[in-house]
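A protein chain is absent from this complex, but the other protein chains hold their places.
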Amino acid sequence: MTDSTIIVLITLIIVLPIIMTPVIFFASRYSERLRNSLAVITSGLTFALTIALYPAAVQGNVVQQTLFEILPRLELSIRFDILSFCLAAISSFIWFLCTIYSLDYMAKEHACSRYYPVLILALGSCQGIYFAGDFFSLFVFFELMSLIAYILVIHEETEEAMRAGYKYLVMTIIGGLALFFGIIIVFELGGTVSLGVGSIIQETSFLALIAFICFLIGFGMKAGMFPLHVWLPDAHPVAPSPASALLSGVMLKTGAYGLLRVIFHVFSVDLMLSGGWDTILGVLAVITILLGSAVALTQTDIKRRLAYSSISQLGYILLGMSILNDNAITGAVFHIFSHAFMKSILFLAAGAIIWKTGIRKIADMRGIGRQMPVTMGCFSVAALAMIGIPPLNGFLSKWTLSLGALDAGMPFYVLVLLISSLLNALYYLPIIIPAFFDVPGGEDHGTGDQHEIKFNIKEATPGMLSPLVILAICTLVFGLTPNNIVFILSRLTSAFLLLGGAL
Amino acid sequence: MELLRNIADNYYYMVAVVLFVIGMYTMLTHSNMIKKVIAMNIMDTSVFLLFVSVGYLSGGRAPIVDEGLSAAAYANPLPGALMLTGIVVAVSVTAYALSLVVKIYRYYGTCDYDEITDIRSRE
Partner (left out) sequence: MGPLEHLPVLMVVIFFCGAFLMPLLFRWARPICAPLMVAILAAALVMAIIILQSVYQLGPQLYHLGGWPPPWGIELKVDLLRVYMLLVLFVISLWIFIYALRDLGNELKEELIGWYYTLYALLVGSMAGIALTNDLFNLFVMMEICAITACAIISIKEDRECLEASFKYLILSAMGTGCFLLGVAMLYMATGYLNYDYLHGSLVEAIALYPRNLLLAAALFIVAFGTKAALFPLHVWLPDAHASAPSPSSAMLSGLVIKIYAFALLIVFYEVFPAEMLQGVPLNEIILWLGSLGAMFGSIYAMLQTDLKKMLAFSSIGQIGYIFMGIGFNHEMALIGGLYHVGVHAVTKAMLFMAAGVIIYATGVRKISDMDGIGRNLPLTMAAFAVGSASMIGLPGTGGLISKWYLSLGALEMGRPFFVIIILISSLLNAVYYMPIVINAFLYHGEFQFRVKPVPRVMLATLIFGMIVIIISGVFSRPAVVLLEDAVSRFF
C-alpha cells in the first residue's frame, strides 16, 4: 500500500464521521429510519476503512503527513503506524456494534436526534486522536472528544446525570489545561511536538518532569487513573448503556494511548528508567488496580460496579506501560483490546437487562439468567474473562503482563495482579451465580411479589443480542491461543514502540 | 542644606505637586460630586502650571521674533501652546461632568455619592 493511499484512507476515516454528523442531524428531521441507517452505515464504513489499513500496519508502514500549519512550527498533521491502527480498529469495531445496539436500545429514549450525530462525531474525533501526527492535533481531537462525550454522559438530563456531567466537565477541562501545559513545555524544550521525531526530550530536567506530570494528569484523568478517577464512576453509569460501553470500553483507552505516545515519543524508555518516572507510573497503577477492585466490591448498582471495574482494568494497562519491556507492553496493548471487548459486553448486557426489566440493583438480578440466557451468558463469558479464566482473552493479557513483570524482576506486580483477579472474582461471581442458579425474586426475600417465579424467556431484541454475541465470540477466539491476529498485532506494536517508535 | 536649596530653587514644581496631590485626594475621597469636579480641575491646573513653568525663562521675552535676538532670549512657546489645548480639553471635560451631575441631581435630589448610595440601598 502506498503512502498516499494510506493518507487518503486516514483522512477519510477522520473526515467521514465528522461530515456525516450534520447530515445525520438533518436527516433526523425527515425520517428516523434514515437517521438510524445513516448512523450505522457511517460507523460501519469507518470500521471497514480502518480494517482496510491492516496490510499496511502489518508491513510496518509508518506515514507522517502535515496538513497545514496553524502557527509557525506548529501544525495539524496525521500519522499512521501500527499503534494507531490497533486503537483505531478496536474502537471503530466497538463503535459499529454499539451503534447497531443503540438502534433498539435508544428507540425508547428521548432526544435521539441529538444522540446519533453526537455519537458519530465522537467516533470521528476518537479516530482523530489515534491518527493525529503530533501532540497538538492529538490535543485538539482529545478535547473535542471529551467535550462531545459530555453530551453523551448527560443524555438522560436527570439531576444525577447533570451533576455527574458537571464533575466530568470540570475534570476534563483541568485535564485539558494540564495537557496544554505539558505540550507547551515539550514545544519549549524540544522545539516540536511532532510524533515523527522519536524522543523529543533527550534529558531529564525539572521542566521535563513537570511535563511528564502534566501528561500524567491530562491523559491519566481520561484513563481513570488514581487519584483522578473521581469523575468516572459517576459519569459512566448515568450515560445510556451503549454510550457507557463506549465511554468505558473505548474512550478511556484514549488516555492510555496518549500515555503510550508520551512515554515513547516525548521521552524514551531510557529516560523513563533513568529518571525513575516508571516508578511513579507503577505506583499509581498499583493503587488504581487495587482501589478500583476494592471499591467495586462495595457497589450495589451494576453499572457503578462495572465502572469501578474499568478503573482497575485501566490500572493493568498503566502497569504494563510502567514496566517497559517487551512482554509488558504487549500485555498492555493486548489488554486494551481485551478490555474493550469485555467491558463493552458487560455494559451492553447490563443495558439489555435494564432495558428489558428496569433492574439496576445487583441484588434484584437473581435468576435473571433463566429469563435472559443469552444476555447473561455473554455477561458471564466477559466476567470470567475479567477474572482471568484461561481460555478467554483476559487470561492471556494477565499472563503476558505477569511474564513482563517477571522479566523485569518485579514479582510484586504479579502478586498485585493475582490479588486483583481474586477481587474481580469476588465481585463478578456474586452477579453470575445467583443469576443462573437462584430463583427469580429470591427465597430470602419475603416481599418477592414483584418478581414472580417465572421461567419464560424474555430476551432483548436480536438487534441488541447480536453485538453481544459477536463480542463474546471475540473474547473467546482471541483468548484461545496466543496465535491470533490481535495478539500478533500487540506483539508487533510492542516491538515497534520499543524500537523507538519514530519514522 | 542642599536639599532645601533645591526645593527653594524649584518651588514651582513643589507647588504643582502639592496642588496635584490635593486635587487627587479630594477627587478620590470626597463624596460630593461638585467637589470632585472642582478637584479634577485643581489637578489639571497643577499640571498646566508645571508645564508652563517648564517653558518659562526668567527674564525671557515673549516669543515674538525680533531681528537680532538669539533664540535663547525667548521663553519656550511650545508648553504654553500645548497648555492652551489642555485647558480647552479640561473645560470640556468639566462641562460634561457638570452636566452629568445635573442629571444625577434630577434623579436623586442630591449631589452626594454617599446619600445616593443610601437612597439606592433603601429601594
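Going by the order they are written in, the chains are A and B; count residues from 1 in each one.
Keep this in mind: a contact is a pair of C-beta atoms (placed from the backbone, for glycine too) under 8 Å apart; a residue touches a chain by one contact, two chains touch by 3 or more.
These numbers come from a predicted model, not from an experiment.
Screening A:Y54, A:Y166 or A:F436 for touch with the missing chain picks out A:Y166.
By the touch criterion stated above, the residues of subunit B touching the omitted chain are 20, 23-24, 27-28, 33, 36, 40, 43-44, 46-47, 50-51, 54, 78-79, 82, 85-86, 89, 92-93, 96-97, 100-101, 103-104, 107-108, 116.
Take subunit A: the residues that touch the chain left off the picture are 69-72, 74, 139-140, 143-144, 147, 154, 157-158, 162, 165-166, 169-170, 173-174, 176-178, 180-181, 184-185, 187-188, 207, 210.
Going forward, only the chains that are shown with their structure count from here on.
For the pair subunit A and subunit B, the distance between mean C-alpha positions equals 70 Å.
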